[in-house]
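The other protein chains are all here in position, but one chain of the complex has been omitted.
Presenting chain A:
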Amino acid sequence: MTPKTRDRWLTYLSVLVLLGILVLAQEYADEYQVRILNMVAIYITLAVSYNLINGVTGQFSLEPNAFVALGAYTASLLTLTPLEKGMSFIIDPCIWPLSVISIPFLPAVIIGGLVAAFFGFLMGFPVFRVRGDYLAIVTLGFGEVIRVVANNLQSVTNGPLGLKGIALYTNLWWSWGLALVTLFVINRLVKSSYGRALKAIRENELAAESMGINAFRHKLLAFTMSAFFEGMAGALLAHLITTISPMLFTFFMTFNLLIIITIGGLGSITGSVLAAIAFAWGSELLRAVEEPINILGLYTIPGIPGMRMVIFSIILIVVMIFARKGFMGRREFTWQWLFDRMHRKGIGL
């Protein structure tokens, strides 16, 4: 057996183990644990797709919250029944044809992704034509615009009231299914000639262009693809928490993802996965620090909302000081690496 086939089987095997864990979780885990597992998967999807444009292609952008919002709103408006829309939209009635449409979950998720990708394409087109730091500024603005529009386009988004009563369709199969598909697609892309072209653009755009690589098209490809997966993740998120409003999609969401991909290592897919797991889990564990803490029944320290963000920011700063390129740098976890480590430690195989 060549190392390559061995590694492939090991990957299949670990996916199988993951599915086993999900079956068990579905059976025995409580609602809270299932929710964390769902969030972990959604964060993996988001981080890996955000990393494609920010890390692999090296184009610093700040928009995932916008694409997540687009996917979440699109899919929710498509799955909500006309009756539910009639009840929610109390200020302005929902516009036709949205008011009468109701489609199944799967096409709604895909359309959510496509709408996000469409906007990604439209935005990327002018932005990637100009060089420099425009991308960060334009995408940051775009996130805000989407939120403001969501707040004001009463007859489509129901404004600040948001959408309620979204069906709880997202379960472990959906969330982990999307995470695995995202990983599969982006990993294959990054390992192909296209991925090498994206990295070449990150490293030296001038060299890449002089070798016949159209930097503009490749950036647009990476950006649109990350928008597509972020939109679908947004659709799943909406059908997990069942209530969405513009408040949910602030820059904070992007900031969290930025922390994840930076800590994981910009450009490392496995780094993003590990950091996403740590983050989603960690933010649940750290929920305690935002609640009032009672010390020996004597004092009560009042809860400080936002404390978790402070902690994550400190972790980010520490990581940046001691490991400037993040946890994984640009390296990837490979089975070969694992074998080499075990070998060195004297664990035979």
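By our rule, contacts are C-beta pairs under 8 Å (C-beta built on N, C-alpha and C of every residue); 3 or more make two chains touch, one makes a residue touch a chain; residues count from 1.
In this section, contacts and distances are computed from a predicted model.
Asks: Since a chain is absent, check the UniProt entry for it and pick the matching name: "Sarcosine oxidase subunit delta", "L-lactate dehydrogenase complex protein LldG", "ABC transporter ATP-binding protein" or "Pyridine nucleotide-disulfide oxidoreductase".
Replies: According to UniProt, the chain not displayed is called "ABC transporter ATP-binding protein".
Asks: Which is it among A:85, A:199 or A:219 that touches the chain not included here?
Replies: If we include the chain that is not displayed, A:199 is the one touching it.
Asks: Of the listed residues A:14, A:33, A:81 or A:214, which contacts the missing chain in the full complex?
Replies: In the complete complex, the chain left out is touched by residue A:214.
Asks: Touching residues of chain A against the unshown chain: what are they?
Replies: The list for chain A reads 185, 188-189, 191-194, 196-197, 199-200, 203-204, 206-216, 221, 330.
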